[in-house]
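Below is one structure; the comments refer to it alone.
All protein chains but one are shown at their positions in the complex.
Chain lettering (A and B) follows the sequence in which the chains are written, and residue indices restart at 1 in each chain.
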Amino acid sequence: MKRLNEIEWEKFEALSLEEKRPYLERVEGDGMPYHTLFAQQFDRPVLERLCALANRIRFINKSKEGALYLKGVLAHKRAMLYFSQPSSRTFLSHLAACQILGITTGSVRDAATSSEFKGESREDSVRTFSSYFDMIIMRSPEQGLAERMAWELSNSSRSIPIINAGSGKDQHPTQALLDIYTLMRSFEEKGGLDGRTVVFCGDLMRGRTVRSLSYLLTDFRNVRQVFVAPQELQVPADVVMILARRGIDFEVTDNLREAVKSADAVYMTRIQDEWDSAKGASARIDTSRFKFGAEELKLLKPDGCLLHPLPRRDEIAVCCDRDPRAMYWRQMRNGMWIRAALIAATFGFEKDIMSCGY
Amino acid sequence: MKRLNEIEWEKFEALSLEEKRPYLERVEGDGMPYHTLFAQQFDRPVLERLCALANRIRFINKSKEGALYLKGVLAHKRAMLYFSQPSSRTFLSHLAACQILGITTGSVRDAATSSEFKGESREDSVRTFSSYFDMIIMRSPEQGLAERMAWELSNSSRSIPIINAGSGKDQHPTQALLDIYTLMRSFEEKGGLDGRTVVFCGDLMRGRTVRSLSYLLTDFRNVRQVFVAPQELQVPADVVMILARRGIDFEVTDNLREAVKSADAVYMTRIQDEWDSAKGASARIDTSRFKFGAEELKLLKPDGCLLHPLPRRDEIAVCCDRDPRAMYWRQMRNGMWIRAALIAATFGFEKDIMSCGY
Partner (left out) sequence: MKRLNEIEWEKFEALSLEEKRPYLERVEGDGMPYHTLFAQQFDRPVLERLCALANRIRFINKSKEGALYLKGVLAHKRAMLYFSQPSSRTFLSHLAACQILGITTGSVRDAATSSEFKGESREDSVRTFSSYFDMIIMRSPEQGLAERMAWELSNSSRSIPIINAGSGKDQHPTQALLDIYTLMRSFEEKGGLDGRTVVFCGDLMRGRTVRSLSYLLTDFRNVRQVFVAPQELQVPADVVMILARRGIDFEVTDNLREAVKSADAVYMTRIQDEWDSAKGASARIDTSRFKFGAEELKLLKPDGCLLHPLPRRDEIAVCCDRDPRAMYWRQMRNGMWIRAALIAATFGFEKDIMSCGY
């Protein structure tokens, strides 16, 4: 554990993710994050603790008494949800996670209702929020803003934790957490995630969820990764390099059906045409063979599972929705539980919750 | 009581409102609704129970202790307010109703801040909300969406209740509840609503509140209904047919002053020009004789009452606002109480509240 207020910004910024990690932990030094900025902060032991905590919260919340206990845990805290990029899923699941723990919230979801038009810098805006709240959960189109603000606040007289709820094309760590949590839950009673085959399909070039999940899977034993995409949207070289360097078994292909046959989990993604450099560029790519429908479902193992970060367009046919292997609705709800776990851990309430009587 | 997950969508959709009703009740089979989709779900016994519950909640809420008791009733629940059509009154009164019962809320009030732009279907959006919340209160320009989603959720692994807060030109059941509650309260200590004359005036063609209230009044004994409107905006044929078939005494006229003389209650409505097929069509209709002012007030019985669903333009002159017979402000506040009653009943807390010590 190192302290973010003992390093200059330029030096911190220049560090690798690996090197940055210890600066983001809680002072308690228990491995839990204080600021949550990127998926690479989470190693397997922390992931397992967070997943256990999420399971516990999910269980406690089933009874009214349990739910009321949870609502007391952080009833003295207030969180700011600062979403300057549109989002409903990520916003609402963070909101719900806060509510489960009793945190009251404020939000800015639209730059137009804020003071930015008066010429205020984003740094001043975030600092403003830090005046009134005990945590900032932020989504921004600006890459690196969450990191910058984490450093700023840790160096101010009012240090409060930041959770990055998506920054630019780059990082979306809580999405990575919910993905890995869903995989871990799916195989929880079937011998675990080690040794499984995970197939990624769709826009692997621009989907930041793929990048993060692929990375987290390298911390598990013998998880094979298969990347299925049209050539123009295949997984980027840096992801492949990490896998190669870590000695992970992986495959790059354009044959979804073949891949599904060997899959324990299939992770479908949407074509992210909002990032197209030329308008309509994605529309010219033939994506017809990268959709999951009734035929693919037939090929999937009986105890396999099908994931999607949502929102979807037509990557997964609606006819799959009620198949017991379709995990994407549960995956969404898992987002709420794992975020509640993360927030509780950030404020140091992991042990209280794990050992409470409910 | 029948189960919504035991009937196919196409079959359910084809049923009459009467036939649909038993599918929407709570499994407890106590007559209370689980999904609230249309005004025709409520018969007189249920209306009377809801009004009694609303009265009770209103009374309990007067003291701090009572208010805190109520805030505990549903403190373990969270509700989603999904309003993809502008609204302040309906939104805020549902919000207030939730808050009175301790329900924490999330909201989407503007399609632009949601994921819809990413090409997600409305069905997926609503299903998303169901992941994070325990109830969905929704207003939509799309006729039938609430019904469709009620069926969808009842057939998913995560069934939660839906309250229709206005769908298309068609249904707005909680508005009907607050209207009938206001009438029942107004005549509560004056011998009740049976045998009264209710005058509707304004845009009777397109005001869904008129259609619903007219229907609910047929469940009371000898309530005479008078419809006052310019010819182009008179009450539609299907409403008239229901009254005729049920043997209700009613009258269609364009003479407001005559009607007011015989009225126990006058229900004014706004010209709904937002539904004009040709822009400005309503403006060409002479509505000058369909406004309630000082002269009309003189003609109203001393114990009569004047209602309006609000917002108003000039259908009721501001000079009427402080007359004790003007019920429209109280009517608005009644909306909060009856919605709180409906929500409490939906979650099965009618008896708890009716029998609590406050």
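Just so we're on the same page, a residue touches a chain if its C-beta (ideal position, glycine included) is under 8 Å from a C-beta of that chain, and two chains touch if they have at least 3 such contacts.
On a predicted model such as this, the values are computed, not experimentally measured, just so you know.
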Report task. Please pick, from B:21, B:56 or B:109, the residue that touches the omitted chain in the full complex. Result -> B:109
Query raised in the report: Who touches the missing chain here, A:38, A:91 or A:133?
Result: A:133
Query raised in the report: Quick one: which of A:143, A:156 or A:222 touches the chain that's been left out?
Result: A:156
Requested in this report: Determine and list the subunit B residues touching the chain excluded from the picture.
Outcome: 64, 67-68, 71, 83, 86-89, 92-93, 95-96, 99, 109-110, 270, 274, 310-313, 322, 329-330, 332-333, 335-336
Query raised in the report: Which residues does subunit A use to touch the chain missing from this display?
Result: 75-76, 78, 80, 104, 106, 108, 110, 112-115, 117-120, 124-125, 127-129, 131-133, 155-158
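To be clear about the criterion, only the chains that are shown with their structure count from here on.
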Query raised in the report: In whole angstrom, how far does the Cα centroid of subunit A sit from the Cα centroid of subunit B?
Result: 41
